[in-house]
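I'd like to ask you about the structure that follows.
One chain of protein is taken out of this complex; the other chains stay put.
Right, chain A next:
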Amino acid sequence: MKTELEHNFVELLEKHQNIVHKVCRLYTNNYDAHNDLFQEITIQLWKAYPKFRGDSKFSTWMYRVGLNTAITLYRKSKRQISTQDYDGVEFKIKAEDYDDTEEQQLKVLYKAVHKLNDIEKALVFLYLEDKDYREISETLGISEVNARVKMNRIKTKLKAILNP
């Protein structure tokens, strides 16, 4: 029996699933790990959902739970077996936007981001999501100034990884 709460939650998650996929994309590097992390984030979201009061946006609430799961709660599970690396996968952007050079660049960029540590990835994620430094600092529990300083350091670090 599906309850109304379940129904509402699943509809919301289906609509906003891209947020969770994007978290998984940053923290994992193959399909199985991606699916496994997606599964765990879904469980954590569902467990926390009864307390979600709607005073913040569902998507904002998802960032927090998603990142917290990826950084802190997630333990690699035995469910992961095969490992096809994203690097071996042509992840295609829609035909009209398709640009081989851009795709290559993106691959290289993702590879570089994967070399960052968990906290740095969280900052990158929030930055890419266009969050301001106040929200970044609240999500991670650090001060705004330190979030800003760290973000600049990450940019420099990425440059160094990409242009050794």
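Simple rule for what comes next: a contact is a pair of C-beta atoms (placed from the backbone, for glycine too) under 8 Å apart; a residue touches a chain by one contact, two chains touch by 3 or more; residues count from 1.
Simple rule for what comes next: contacts and distances are computed from a predicted model.
Not shown: a single chain whose UniProt protein name, out of "Beta-carotene 15,15'-monooxygenase", "Amino acid/amide ABC transporter membrane protein 2 (HAAT family)", "Nitric oxide reductase subunit B" or "Peptide/nickel transport system permease protein", is "Beta-carotene 15,15'-monooxygenase". Within chain A, the residues in touch with the undisplayed chain are 2, 6, 9-11, 13-14, 17-18, 21-22, 24-25, 31, 34-35, 38-40, 42-44, 46-48, 51, 61, 64-65, 67-69, 71-75, 77, 79, 86, 89-94, 97, 102, 105-106, 109-110, 112-113, 117-119, 122, 124, 127-130, 138-143, 146, 149-150, 155, 158-159, 162.
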